[in-house]
Structures are given as C-alpha cells and as structure tokens.
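Excluded from the complex is one protein chain; the other protein chains are retained at their positions.
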C-alpha cells in the first residue's frame, strides 16, 4: 500500500501541475483567499464560482468541485445544490466538507441533504463526520471534540451508505472507502493554527480527484501531498504567520523525492 | 494601575491560551481571514458564524462575540441582531465595532440600534466613536479624521450612557468605563498599513472579555497584548507584508516578560 500510494501521489501531483485542473470552490468566506492560493501553489486553477445561475454551468466544465459548509449563506446554499446536481450529471467529482455541523441547524440540514447527492469524497474532523453519520452531536464550532480512531466505524458506515470515500482529519488522518482504510501520519499542529488549514485540503482533494479516477487513492494522495508540504513548511517557520507563507512555497516546490522520504503511511 | 494592568494582561493571555475561548465574529468580508488567524495565533478559537438562524444559537455557546460593521450586508445585519439578543440573554460579552459610521446611512442606523443593546465593549477610532456618540459626522471611510484626546469626553459620555467600556484607537489608545481612563502608548503605524489592523483588535477584546469579567481590564489587556506584539513584529519587518506575517508569529510567541518590558501605560 505504502509504495502504491506514494507512487500514485507522485503521479497525481505531476498531473495536476501539467494540466492545471479547474477546481470550483463553493467555500466559506473566511478561507476563499487561502484556498485559492493553495490551489495555485499546487498548480491547479481555482475558481470560486458560487452564484446561483453560474454555479451549475461552471460545475459541468470543472475538473472537480468543493462544497464547504463553513458560512453557507442563502444564495450560496442555492448555488451548492445547483453545482452538485450539475457535477453529478456531468460525472465531475465533488468533495463535501460539512464544517461545524451538529449544533448549527441550517448547515446540518444542508449537509444531510448533500450527503444523499452522491459526493465523491467527504472530509471533515471526527466530530463533523460523526454528526454527518448520525452518530454524534458535532464538535465545538470547527474544533473536533472526538477522536479519529473512535470515529472510524461511523466513517466506514458513512462511506458504505453514501458511496463516498470518507477522510477523517486528525493527528493521524484516516481515509476509507468503507472497506479499506489508509492512515497517514504526516502533518504538523501548525495546520490547526492557520484558518483554512483543513478547508483547503478539501480543495486539494477535488484537484486530485480531477486527475485520478480512483477516489480512495485521490483522497489519500491529497492528504499525503498536503501534510508533507506542511511538515516541510513547519521546519522553516517561526509561528503560524510564517508557516502559512512557507506552506504555499513548499506546496509549489514539493518534489516526488520529498514525498518518498517523508511519507508515513499505514 | 500600570502594575495591575500588566498583571491582568498576563493572566488573561495565559487564560486564553489555556482555555481557547470560542469567539464568534460577525465581521466584514475584508478581514475575516486575518481576524481568524489573529485569534488562532493568540490561542483562541474563532468561528465566523454569521447566518440568520445560526448566529443566535451559536452566540449562546460562545465565550465572546464580535459585531463589526465593515460590510454589513442584509443577511448579516439580521444575524447581528439575532446574535446580540442571544448574547445579552445568555450573558455572553459582546464587542461593537462601528466601522466607518457617520456618512454611510445603513451602518449608521444599525450602529445606533446596536448601541442600545448593551454592548460590553465598543471600540473604534475617534471619528467613529464621535459619530456613535452623536457628536461627530464620522471620518473618511475607515480613517479617523479626529483625535483620540478630543474624542475622550464623548467616549466617556457614551460609556456612561450605554454601560459599555469604550476604547478609542489611535497613536495612544484610550479605554474608559465612563469614569476611569487607561491610556496605552504601545503600537506601530504599521498596524494602519494592514487591513484589519483595527478590526482584529475587536476580536481580541471579545476573547479577553471571555476570560476576564472586569470589562475595562479585559479591553485594556487586549490592547496591551495586541500592541506589544505589533511592536515586536514591526522590529522584524521590512514593510506591511512581512509585518502582517511577523505579527501573527509574535502574538503566538508573546511572553509575559515581553509584556512587562514593553508596556507603556498611563
């Protein structure tokens, strides 16, 4: 698995850089800028098209779509449903990030509706995924109050039920298609000290799903590339400000060799 | 006063880092990212929940709430009124930042309505606070055209009338509960060269109010921590770009000793 995943992550990274897939992000107001910069650093082409009347047509020509529920205002909610319907029809992969669901009613209802629309990948922290699976009350805002391993049975059930690959973020990330589970131990706590540290990963998953039709592999490759770049950046940072800057530089400069040297996969 | 404030600022900083209070920000579209990163660097937990239907429920569980009027779109205005009512009912402290009121009609009317909803702290520049007190026409967009000391009598009256602590930003910041006045002389002009330099301070005040029930002390501690970190960052910066980065690093690394060494309090 280890060698296979590293090899597919390398290929997917080079594919993204070569073809710059168009990644449509319907994401929260806090992280649009960082998310676009992460995609640009990676070599993808971001487009934050989240207007009703435009979100659907754009999803048809996108390589991948991200739907992130961080600040789902009324107009954006309409656009999300439109984008997802178009993506499904045009067989464009899409990623669902159910940010902070559980306690907050509007996004929780929306997340449950979107769960039935055949997402390609679902990502979140343990609390969010438990809440989406119907097995938990959600976390505290965007913070997980539950553990990755404890959430894994629910994540597998969620994957089996929805047909999506489910990726649970935490100190060790777990990615499952309901049967297989890949665990990736790379990363740095600094990713939790920069807003969008989790949200932008959803966009990277959409970029990788655009170039790799094996969705488990695509999700896991995205996690590996993202967290290895984060580790390299952490080593050159004096705090969360310089980390965010170094992370973009590291994503842009990441080599296949760095992926091989650093990957911690189980 | 000096020793007391430094000591309470030290305690509040350590409390924020230990307990990561949830700070709900209903703030303007320009500074959401920077504000969230400032709170994360400080050790608090930001949540930009500003949807009608979610803003109220979230305010009940938040440690503190910021209401910043920089870009108050219709949906956000509804959410602000909802959040403030819930915060007041649940006795959660909330901060009002009446950005650019005076000339601009919609936010001016909203600010005057919010002024009556028992804000815990009101912060702004001299022109904004004069306009909120009914004693001035407002500034030029977000720029103050009035002087801190000249605005102080109005700030005291505003504090007495609303029951809020009022903090006036400028080269020397003045914070008053209507009777006492604390002046803090720390800071750097670079804070005015980064967008959100003032707005994020409102969020930091909400974080400090979450851990310190003495609201004058909480507001002044926030100013002290914020402006001392800014001074340390300015010393390591080559311009406004590197300053914003160094500021986040400095907030995360700030020590009680640095607060003691640098505090300029009157």
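Letters A and B mark the chains in the order given here, with residues in each chain numbered from 1 onward.
Throughout what follows, a residue touches a chain if its C-beta (ideal position, glycine included) is under 8 Å from a C-beta of that chain, and two chains touch if they have at least 3 such contacts.
Model, not experiment: these values are computed from the prediction.
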Per the whole complex, from B:52, B:70 or B:198 the residue touching the absent chain is B:70
In the complete complex, which positions of chain A touch the hidden chain?
20, 22, 29, 32-33, 36-37, 40-41, 45-51, 53-54, 57-58, 61, 75, 244-253
Could you list which residues of chain B touch the chain missing from the display?
28-31, 33-34, 70-74, 100, 103-107, 140-143, 192-196, 237-242, 244-245
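Rule of thumb we're sticking to: only the chains that are shown with their structure count from here on.
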Report the inter-centroid distance (CA atoms only) between chain A and chain B in whole Å.
33
